[in-house]
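All protein chains but one are shown in place.
Note that the chains are named A, B and C in the order they appear, and that numbering of residues resets to 1 at the start of each chain.
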Amino acid sequence: MTVRVGVLGATGAVGQRLIQLLDPHPSFEIAALTASDSSAGRSYRDAAKWRVDSPIPADVADMTVQATEPNSVPDDVDLLFSSLPSSVGAEVEPDFCKAGYVLSSNSSNARMDADVPLVIPEVNADHLDLLEVQRDERGWDGAMVKNPNCSTITFVPTLAALAQFGLESVHVSTLQAVSGAGYDGVTSMEIIDNAIPHIGSEEDKLETESRKLLGEFDGASLTENSVEVAASCNRIPTIDGHLENVWVETEEEISADDAAAAMESYPSLELPSSPDPLIHVFSEPDRPQPRMDRTLGGGMAIAAGGIRESPFGLQYNCLAHNTIRGAAGASVLNGELLLENGYL
Amino acid sequence: MTVRVGVLGATGAVGQRLIQLLDPHPSFEIAALTASDSSAGRSYRDAAKWRVDSPIPADVADMTVQATEPNSVPDDVDLLFSSLPSSVGAEVEPDFCKAGYVLSSNSSNARMDADVPLVIPEVNADHLDLLEVQRDERGWDGAMVKNPNCSTITFVPTLAALAQFGLESVHVSTLQAVSGAGYDGVTSMEIIDNAIPHIGSEEDKLETESRKLLGEFDGASLTENSVEVAASCNRIPTIDGHLENVWVETEEEISADDAAAAMESYPSLELPSSPDPLIHVFSEPDRPQPRMDRTLGGGMAIAAGGIRESPFGLQYNCLAHNTIRGAAGASVLNGELLLENGYL
Amino acid sequence: MTVRVGVLGATGAVGQRLIQLLDPHPSFEIAALTASDSSAGRSYRDAAKWRVDSPIPADVADMTVQATEPNSVPDDVDLLFSSLPSSVGAEVEPDFCKAGYVLSSNSSNARMDADVPLVIPEVNADHLDLLEVQRDERGWDGAMVKNPNCSTITFVPTLAALAQFGLESVHVSTLQAVSGAGYDGVTSMEIIDNAIPHIGSEEDKLETESRKLLGEFDGASLTENSVEVAASCNRIPTIDGHLENVWVETEEEISADDAAAAMESYPSLELPSSPDPLIHVFSEPDRPQPRMDRTLGGGMAIAAGGIRESPFGLQYNCLAHNTIRGAAGASVLNGELLLENGYL
Partner (left out) sequence: MTVRVGVLGATGAVGQRLIQLLDPHPSFEIAALTASDSSAGRSYRDAAKWRVDSPIPADVADMTVQATEPNSVPDDVDLLFSSLPSSVGAEVEPDFCKAGYVLSSNSSNARMDADVPLVIPEVNADHLDLLEVQRDERGWDGAMVKNPNCSTITFVPTLAALAQFGLESVHVSTLQAVSGAGYDGVTSMEIIDNAIPHIGSEEDKLETESRKLLGEFDGASLTENSVEVAASCNRIPTIDGHLENVWVETEEEISADDAAAAMESYPSLELPSSPDPLIHVFSEPDRPQPRMDRTLGGGMAIAAGGIRESPFGLQYNCLAHNTIRGAAGASVLNGELLLENGYL
């Protein structure tokens, strides 16, 4: 038995990835697509400029795109994946929740709200029950779970694997792919033979979202992790795959081998989109690399490598596919967790 | 009156940049070119596959390339710029010094030797007098000064500007251009739509060379600076210009404004190739960028930007042209310092 | 004595190149800058996001940008360089001409109008006198000369050099840089690790503009050249420099050597921006190349190479810097021709 799902913001870059990942999917069936008013009423084929590297699914292509508002989504749709621009998401996502829909959202609005679970299933699945608090407080029949920013998702699983040693401080530099800014986000004149440092608003997300993800939920409220994180975010001329340089200081001193073992053995989940292993650890020092390793585990794995001791603790590199594990796939995985935990 | 100079390893990528920078030069005149045995006896035009972005100088093009050995260089040549592969440099550079030549070398061999000055003129010109110790110990008529690795040169001037506040620790991530690996160093299959982390042997150079450059020379020996440096080096698809993300912890707490002022006012030198200002500080947060800013000051300036306070002290980005300020121009500048200080 | 000039559309990519080329210029002095209403009233520094690879000229940076309308330009300005979007140009350029201004325009509107000279000075300077016809017909005090599309300018000078042998047919494939589409014209997602064929409306320009440029002006009207041209235009991931593959069939059979000699000896002009030689012919078969050769002659030279006989006549490659020789520099050169010929 499959759950009927919808995609809010279906024509954008993440929306297209969502459709690619959901067609087919063992538990979900696409039943509604929404986009901006200018797309409403057109076929998906016409409204979306399809740019994903597999053909547009034939059945989805002929669906009619609806306006992004609760009454344009059929009642028998139980789950909505949202990849709306954050300003739009901030405005309309609560309306959908009020109307009884459960949202798995990639939009950045509301991620840091105290009663909104921010979830990477393999890291903090237990935070999902913050939805009970959310429903109580907001009086919603529906609910809203968020996944973090793509650059946050890339390194937090490796920190989760090391958390047993006591996380004290993290420095992280990112080398981010252009797809992370959306299809029109980075012009070719900006990035060919170039790199852009200190990219807007990413650094703050890594610093705050990681503390929430690694925090503790006691059934009533969430206490953030005390780890201090400093991020420096760069855009480079790659299409997909965020590469990150990480330094971690831990309370307990650990060797590179211990760290590698902790990452390799970090458990995956029995959800359709969760890869096994979750973290692929390379022994080659110059891996992972974006073009070579971004599709590991169907784009859902975290890759790590170059694990070594530094003057200040541990140092390593990690990588994830930013529009699959870091966005569309993250939302799908949260949808699978919602189903598994009885929220649908 | 001009000094007659030679270029050892004149056909390689750095050798070509040396010739571009030396033709013309107010104090130096090219009088000898050497390369590997396979090039010896050929015209420079034939031996070098010229790839620099200005035409090959006509007078140099017709010079005959000699083998890289002391007796192939005319006696009236006083200064040799060396851009030999380090394994070759280790073998033959001492022979030239013994034979009485003064070398300004970009090759990585011997950089960390106790009696070899490793110099960025604007940072530690006083280290040059280590040459007296060198001549005493080695019995050379000639002498050898080295400039550091391109990725070291990019960030050390900014640290020198901050040294007054007491340097404690530095984390640095580099986004390095392909030209830093030499003309054939990085294949297109390796780097298009990709990035390579943890690139070989760069990280150690940043960590050790920076401590030597920032050290103190008391006239007899050199004491390294105690700052701890941890580096993570990446190759990205840019042609020229190394961009670096830096975090610095200082003894004395400083604001971003203080740091910017310290960098902007850091003194330049009155040498032909020294730019004024040495450090160009951008107020735009997303600068410097490689393609936009690598030619500042004729490729000899250091660019800095995004200076901000972080959870752990100060954070900023810096950039330099890796084959000009970071290699060929660094050697030329050391040659100018040798001339100024009476070593020629 | 310098002529006071203005730039219409000064904040765009070509507008910025115009300012770079005009500051300084031996004959012209920038006295007015216009842009869209949203920029009017702001300093040029604020209104333009400066992206050219040399610093913004200090005196221009502080000028106030005006709205693009005749009464916002001082009366003592004699010449206006126009790099307006073609839809805007179509609307407002005639107003400036009516108001007495002489325009050297890069905008694509009106290029094929029978009484508008389309000029590459080294190719068809005599067409400039079509301005007499234009003024007669339109009753303008001012006048308007156009330069062709960047991809047209790249190959027409080589055809002009071969015209003595009788041009019959031309096939041309272009490999065009992203800057040709303007700063925001090509997204990074569209072009990294990719190429785009059959790019919009370029092909028609090559086919029609080349026949007009190579046509004959008898003092009263212009007869187009009868050569048949078929173009195939592609966008590739290069920043600047259009490379073109050309096949030419001529009435008189010619050897590759004859063709090379004809190109090399094709005369340049004594105008400040005209390079000497106009056409740089490479003997290396794999040249010209965009990154290596686009700055020949300050970006104003045409480069040719790989000249060889094919089953169907002659075959070769050519290249020009698309935003200098192909746009801003082309307009400046036409301005110099206007001055030389007494139109200012």
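Just so it is clear, contacts are C-beta pairs under 8 Å (C-beta built on N, C-alpha and C of every residue); 3 or more make two chains touch, one makes a residue touch a chain.
Fair warning: this is a prediction, and the values are worked out from it, not measured in the lab.
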Could you run through the displayed chains and say which ones the absent chain touches?
A, B, C
Taking the entire complex into account, which one of A:65, A:102, A:192 or A:243 touches the absent chain?
A:192
Omitted-chain contact residue, chosen from C:199, C:301 or C:339:
C:199
Looking at C:173, C:268, C:295 or C:341, which makes contact with the chain not pictured?
C:173
Per the whole complex, from C:53, C:91, C:137 or C:228 the residue touching the absent chain is C:228
In the whole complex, what residues of chain A lie against the chain that is missing from view?
51, 53-54, 192-193, 239, 291-292, 295
Note that chain B touches the chain not displayed via residues 13, 51, 178-179, 183-193, 237-239
Considering the entire assembly, which residues of chain C contact the chain that has been omitted?
169, 171, 173, 175, 192-200, 207, 228-230, 232, 234, 236-239, 243, 245, 247, 285-292, 305-306, 310-312, 315, 317
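Here is the rule we use: only the chains that are shown with their structure count from here on.
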Touch graph of the chains shown: is it line, ring, star, complete or other?
complete
Numbering shared by both copies at the chain C-chain A contact, with half separating same from different
same
Rounded to a whole Å, what is the gap between the Cα centroids of chain A and chain B?
42
Chain A and chain C: spacing of chain centres that average the CA atoms, whole Å
47
Set of chain C residues in contact with two or more other chains
51, 192-193, 239
